[in-house]
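Here is the structure we will look at.
The complex is shown incomplete by one protein chain, all other protein chains being positioned as in the whole.
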Amino acid sequence: MGHPSSLSPTPKNTHSISAGKQRHHWVERFLDGWAVYRKNTIGRIGMALLGIFALMALASFVPQMVDPMYHPMTGVDPEISHSTGPSMRHWLGTDFIGRDIFSQLLAGARIAFMVGISSALISILFGTTIGMVAGYAGKGTDIWVIVLMIALFRWPGVARVIRSQTLSLKHRPFIEAARVAGASHGRIIFRHILPNVMPLALLYMTFRVTSAIIIEAALAFLGFGDPGSVSWGMMLQWVWKTGHMFQAPYWLLPPGICISLITMAFYMAGRAMDDVLDPRLRKEEIKP
Amino acid sequence: MTSALLEVDNLSIGYRTAGGISLAVDGVSFRVDRGGSLGLVGESGCGKTTIGMGLMGLLAPNATIVSGQVRFEGEDLMTASDARMRQIRWRRISMIFQAAMNALNPVHRVQDQIAEAIITHEPDLSGHSVAHRTRSLFDLVKIPESRLQDYPHQFSGGMRQRVIIAMALACNPSLIIADEPTTALDVIVQNQILSAIGTFQEEMNIGMIFISHDIAVVADVCTNIGVMHAGSLVEYGSRQEVLDCPGHPYTRMLVGSLLTLSDQPADLSGVACAMGDNGPATVEGCPINSICPDATAVCRRERAGWVELSTTHRVRCSQAGEGR
Amino acid sequence: MADTNASPILMMTDVTKVYQSRDSLFGKSSNRVVALDRFSLAVNPGEIFGLVGESGSGKTTASRLIVGLEKPDGGRMQFDGQEIVGLSGRTRREFTKKVQVIFQDPYQSLNAHFSIFDTVCEPLVIHGIGDRAACLVRVCEALETAGLTPPETYLDRYPHQLSGGQRQRVAIARAMVLNPRFLIADEPTSMLDASISFQIFRLLNHLREVFGVAMLFITHSLAAARNLCDRVGVIYRGRLVEEGTAQETIMHPRHPYTKALLDAHPRFGCSRRSGYNALLETERPRPETDHCPFYPRCRLAVDNTCNRRSPSLKTLDAGHRVSCFLF
Amino acid sequence: MISRCRWLSHLCLLFTVMAIMACHEESRSNALKIGLAEEPRTLNIWLASDANSRKVLSLIYQPLYIYDPDTLDLVPWLAESMPMFDEQNLTYTVRLRKAKWSDGTPFTSLDVAFTGRLIQSFKVPRYSSKWKFIKQIETPDLHTVVFHLKKPMASFLTGTLFTPMVQEKEWASVAEKAKTTEKPVAALLNHRVHHPVGTGPFTLEQWQRGAFLHLKKSSYFFGTGKTINGRILGPYVDDLVYTVFGTSDVAVLALKKGSIDMFWWPIQPGYLADLSRQADIRLFTNEKSALYFIGFNLRHAPFDDPALRRAVAYLIDKDFIVSRILQGQGTKMFSVVPAENRFWYASDLPRYGDGLSRENRLKTAYRLLSEAGYTWTVPPVDADGDIQPAKAIRLPTGQTMNRFTILTPPADYDPHRAISGLMIQEWLRDLGLPAYARPMAFSSLLQQVKGNHDFDAFILGYGRLRLDPGYVRNLFHSSNDKSRGWNMSGYHNPAFDRVADRSVTEMDPGKRQVLVKEMQKMIARDLPYIPLYKPSVVEAVRKDRFDGWVEMLEGIGNIWSMCQVKPVKHDGA
Partner (left out) sequence: MALRRFVLRRLVEIAVIFFVIMTVLFILFRLAPGDPVSRMVDPSMTPEDARLLMESMGLDQPLWTQYIYYLKNVVTGNMGVSFHYGEPVIGILMDRLPNTILLFTTSIILSALLGVFLGKIAAWRRGERIDTLMTIGALFCHTLFLPWLALIMIWFFGYRVGWFPITGMISPEVWIHPDAGFMAKALDVLYHMVLPLMTLVLIHFGSYLLVMRSSMLDTLKDDYIITARAKGLDEKTIRDHHAAPNAALPVVTSVGLSLAFSINGGALTETVFTWPGIGRELVFSVSHSDYPLAQAAFLLIAIVVLVANLVVDVLYAYLDPRIRY
């Protein structure tokens, strides 16, 4: 769909159009939303926490460049062969084979982001598409689609929410207006419904992120994780399985607190986003 | 001369916003006599509902009464304590809400909701007499007693409105504020509700403030009419005076745009121009000067004061005097 | 004014629509609501036909059937002599170019994520009409037609930045951008203030006069119908009970229901009428057999007639038809 | 609101009262409280294959002979004396003690014969192989049993005679009924035993599923007051209470708190420092008869080449594994037979890379492989003899070596093996070997290695190796190279097979010892498995409650301990 800004302007609409041109509408909406978001204390805390974790994830590449001893997985301190507490050399101490806990913690932030965001993206992608199609197609098909998904996969939650949202959107006058104008189903789903369910999908994504992180941690903790990667759950599992649970608080506390804080940060960001997206809270401004 | 039930003097109500207080109601004065009825008419956003809520002391937390006096049965409501206001509410001033609003709690039986109002204000009443009162209220609004046990969702829109009326009458108030009571109802049902309200108001000698955007409806039930625009009252007078010889151009426009069932259809052939929106006044001068056909330089410069057209009819327009 | 002798642009003949609430995975439940019951209607080119009725009477269903948002369960519908039930593909697209709808709620009928330009331009894009420059010109024209001047100031705005009246004008511009021959206006002013409604009525009248668009104007207000429409049909429980010129039908109603409607209408400035004599306070039980739809509420109903058969439309005089055994 | 507060305060009060009550309950009984890490599986001795069931049932059902804790020699237990071997007829004669079942009936030779026949007729899994070479069981009198063997079988002494004996009275009817069903073995294994009748020092009192097991001293135990093998037997405790703990952390806490007197499970290294500081806790460190190893698939490239396997053996730093991953709680292994099994262990085997630095390991392995014809694009050792990151190793055939995986059990099952796999992966990569460690659910791992033979290398271990070296033959004999067979590596060596077959039938321990050592030498040369380590068992008990624990291979949890543990006499009491 063309946008008038790229046209050679017709005589009468020269400068009045170019005024609001630079900012695309979603940029504007985003900035508006951001303004609302910034007022939200919880949202601000969440964002700050997420920023810290993102920095940690970035910083995870640094220590191993300083000295291979700080490689979170394979680097071991040649002088230490058991778990030791914090020192200048190892800020948070070492684990039972002499690996640096601080670099493991940083690497864990990276994994947490990767796990959280990738699984969330996948579930949102599938969930949104299936939910929209099921909701839009309606009638008999949707029940079976949903049943199947509940039985088989982990993303029915998103699909269900999106589906019900789509169901309610489907009979909105603006969708019907598009249908009356002769729009195809694809156009209605992707041009009209998608932008409207997107905020909800994004909101659910933050919830999905947290649950993905917690599930990863729980699985790793139970030992079903990949021991080749250093996640916080894996760190806890090492603490647990090697019998340092109550012996090495410097090793037990950081990953546990990090799991809590990062999930909390995502929750907070999500809740604040909920405020931004809640149409009842968004004022219908009338600017003449 | 009938005694004044309610006297509102120069009432201003504002909402706290980021840029200071914006006035939703700006210096409104009127009075309601015992048994009299006043219709407040104006388009959406003109502040008429805010007045109703202000009188009940039920303003939103970000709203504040900037100035003005409200005397109800000789008592100053502005200085009344919260506890005193709670006693006055419903016992002395009750309210009829718009039926489309969820004015009734969906999870309680209507009987209980009516009884609750009675018990709150007359705690000494026995359960038996409360039940009796409730039944007689249902009789009054012509709903079969068998439906006392029903839940609000089981009623049709018109019936629900009757329940709300019955509830409003539960404590024999002396003033009822009816806020758009018939909006969203069908014509026939609206007619029934209006006549019911009119009947009770007359028979029980209750004062009423009737808030509506539809001047035709207001004209049907009220003896006095106040026309509001952008937070202020622009014309105030008896029904006949306001409708027959509207003094304010805005009133004229309201009356003029009203489609009637007269033999001669209204003239629709004029240019369909866009018109400004109704919002709080922000510019100097008369708020409607930009769309008023008779606007003069004076109108653009300053707000007009009140012009008395008769003892009961006043208009806030600088042109009003000349127009007559 | 309308050319009454030309063949109708829209014909609905004995159209029936039944809603069945389907709430089971395996079976059908018997929760039937008859929205339209052998409903017939004809709109002539260039005229505004007013369809009047209370909420739930089926008037919106009629509009939805015409534009194909629902499928009828029986009866025929023709537009320009062409059958329009079950159109698909190219013929349907051709049809959608000619018929447009203005919805009741301007707050809901515009996609909040579309700018005004996108909204008005969408039908052009769907139908692949014109390049971008041509689109812009046509959009501006449509906006001007709808009274949004100067149009350029509106192009980049979003619905939430407009007032209700302006939104409804955008909806009208969207409907007009394809130069349709037929407009369905479904209670376009019920959400608007009186002065704004008045302007919208003027606008619709203007469209009819300048562009010769025929209209089906759906309303619950007799006054609006009286002032805007050439002909009026009164619908009750899915049946057309009275039909004729606006003047005749509204000023000299025949059917008891029309009379009751008229009676209930606020009498501007006059004291209240004594009451709704055509209507009963409470409803009579609805008979099992076929019956006059108004029988349960009709004070004038004749037993053994009104509750046994349903009346058909009888022509009384020049184009005034009524469906009642009393005539 | 007020009512809610009152309700809450009542609740608090209730809990306080309960807490006080519970404190009073403490230290009442003279019971030995033992923590278990998992619930015992069953009380049916034939189904009980898990360690936890055995911890209970070994105190109830007794075999004819048991091991001496110090020498690991045979000690007559239900038998009265050592078995008498008649080489001519291939018969063993065993004289029985005058013992009684816990229901008071005498234990006779008929019970022994019944147990043997039951195993033979039902082919009871994991017992039938120890009994199938027995032709006939004779009972000349009630206290004499004569076993007729089909052929000489070394495992008679270490297997058959260690079978727990069951009572004919208890099991005869069960066996009868099981035989009439469609699946007799299943019926026998799934028979639910509520009150096992044995000849041991304890009897079962009650079992609260998921919570605890209560054993009481048996009044009919044959050993009470007797001196067997130089030890005066009790038991000296009246009650044994087994409590189940979900995780060992919690069990260690319970031990520290004094809620249990002994935790019958190896303590994780992390707790040792803390526990050894606590005065009222005593730690026991004992060796285990165990074997943890990395095995290769000899059926295809690249590990069909012994030179590569030897190079890998050089690269693996067993010191690192033992000192860091096991935190010192284990020993390096160089033979598939644990060194503690002194009689069968061959001490003169090659110790690949032992004591070398990492650089020297790498250089040695590089030399080995270069000699065997392996080439690199970038070799791990440059011309000056310095280490550099290696790239793209090629087989002697010139083909690039494909990436291969080292399967390990998942970290939850055994973190040591999982982490060892990972470290080995890194060491191999130093040489340019494209190794990938991959943890896999245990049953899938076995399916792939044992069932499908679809693997390159794997790390597995046997935590409880029997003392009889019969497994050396089982693990590497070519006849066991089949799906689900024990020869998972696919090792084929006719010379080995010959020696192994002779070792099975050699009844003279001295001669058999020579054969077994010969077998170990062949394995150490060909390296189908590289033995890695053997963890130690560290157990902890409370000093202030009981003493008299008997240390043995596998730790203090053994029948000797349970027969000899005594409550500590407190001065005040």
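A, B, C and D label the chains in the order they appear, each numbered from 1.
To be clear about the criterion, contacts are C-beta pairs under 8 Å (C-beta built on N, C-alpha and C of every residue); 3 or more make two chains touch, one makes a residue touch a chain.
What you are looking at is a predicted structure, and each value in this text was computed from that prediction instead of being measured.
A.B. asks: Considering the complete complex, identify which of A:Phe30, A:Phe126 or A:Tyr267 is in touch with the unshown chain.
C.D. replies: Among A:Phe30, A:Phe126 or A:Tyr267, only A:Tyr267 touches the chain that is not shown.
A.B. asks: Of B:Ala63, B:Leu77, B:Leu104 or B:Ile288, which one is in contact with the hidden chain?
C.D. replies: Hidden-chain contact among the options goes to B:Leu104.
A.B. asks: With the missing chain put back, one of B:Arg91, B:His213, B:His229 or B:Arg314 would touch it. Which one?
C.D. replies: That would be B:Arg91, which touches the missing chain.
A.B. asks: Against the chain that's been left off, what residues of chain A make contact? List them.
C.D. replies: Touching the chain left out of view, chain A contributes residues 41-42, 45, 147-148, 151-152, 210, 214, 217-218, 221-222, 236, 240, 245-246, 252, 256, 259-261, 263-264, 267-268, 271, 274, 280.
A.B. asks: So that we can see where the missing chain sits, which residues of chain B does it touch?
C.D. replies: 56, 58, 85-91, 94-95, 97, 101-108, 116-117, 120-121, 151, 153-154, 167
A.B. asks: May I ask you to list the residues on chain D that touch the chain which is not drawn?
C.D. replies: Counting over the whole complex, chain D touches the hidden chain at residues 4, 14-15, 18-19, 21-22, 25-26, 28-29, 31, 33, 39, 41-42, 44, 47, 49, 123, 125-126, 128-129, 159, 183, 185-186, 189-192, 205-206, 208-212, 214, 239, 241, 243-247, 249-250, 253-254, 256-257, 259, 412, 441-448, 450-451, 462, 464-466, 470-471, 474-475, 480, 482, 484-486.
Here is the rule we go by: only the chains that are shown with their structure count from here on.
A.B. asks: Return the chain label for which the distance between chain Cα mean and whole-protein Cα mean is smallest.
C.D. replies: Smallest offset from the overall C-alpha mean is found for A.
A.B. asks: When the C-alpha atoms of chain A and chain C are each averaged to a single point, how far apart are the two points in Å?
C.D. replies: 47
A.B. asks: Provide the list of chain B residues touching at least two other chains, using ranges where the numbers run on.
C.D. replies: Residues 277.
A.B. asks: List, in ascending order, every residue of chain D touching at least 2 other chains.
C.D. replies: none
A.B. asks: Could you pull out which chain C residues touch chain A in their complex?
C.D. replies: 22, 25, 64, 67-69, 92-93, 96-97, 99-101, 103-105, 107-113, 115, 117-118, 121-123, 125-127, 132-133, 135-137, 140, 150-153, 155-158, 160-163, 171, 174, 178
A.B. asks: Hey, which residues of chain A end up touching chain D in the complex?
C.D. replies: Per the touch definition, chain A meets chain D at residues 73-74, 76, 81-83, 96-98, 222-228, 234, 237-238, 240-248.
A.B. asks: Could you please specify the touching residues of chain C with respect to chain B in the complex?
C.D. replies: Interface residues on the chain C side: 54-55, 147-149, 163, 165-166, 169, 193-203, 205-206, 209, 220-224, 226-228, 246, 250-251, 260-269, 272, 275-276, 279, 281.
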